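These notes are about the structure you will find just below.
All protein chains but one are shown in place.
Coming up: subunit A.
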């Protein structure tokens, strides 16, 4: 018999083992929910499956009685727009500043301490400041995402730019490249897959800042809805929303990963 560390599950085994914790969690939930509902039919803490189905039906496929909107979709669209704006603007700024910092010593000497300092400011502590400056509109929420993730993205890209092998930078010069061409033909293309990787890592914090901002001041959005229905202990709405947010996050991450593999094969096949 082989040692435990050398025994590998087969293909089917891998899937089965991976699914097992999910199945066990669902079963545990169903048992607990049944038990509570048996004791009190009006219990709101652990709703039964059909309550979820009702709630999803109500939120996603029936117009709201008050506004006539299909709330789940209105919320999703609002949240995704804010997320895309925030992350997109952050990525563009990080690309520009990260490349400049990582490539040009004079710019690095000027900006690098500032970026390090800014990255240590707790973004949530800045939220009131943002609301005061930008009001309660869209801009404040997008700004929270931006100040929350941009410093991390810049520092990551700066580091990656500095890690580009010295040999390749010398090579570019012996081929006659000027500083700008070294950026456009070497640093920028080599950092693009790194940027996607860093954006994937920053999506978790980005969602966090988005939901926090929506919870405090918004009129629609996934985070807004969750915190709104919390007042009525509406677990039947909250839990599907949480699952939906998780699915969205997973889908975005998956698409970015696939795009990167398709667009930058040289990067991923080197063992990154």
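Here is the rule we go by: a contact is a pair of C-beta atoms (placed from the backbone, for glycine too) under 8 Å apart; a residue touches a chain by one contact, two chains touch by 3 or more; residues count from 1.
We take it that contacts and distances are computed from a predicted model.
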By UniProt, of "Isoquinoline 1-oxidoreductase subunit", "Ferredoxin", "Sulfonate ABC transporter ATP-binding protein" or "Integral membrane protein", the chain left out is "Sulfonate ABC transporter ATP-binding protein"
By the document's definition of touch, the residue of A:185, A:230 or A:258 touching the omitted chain is A:185
In the full complex, subunit A touches the hidden chain through residues 165, 167-168, 170-178, 180-181, 184-186, 189-190, 264-267, 269-270
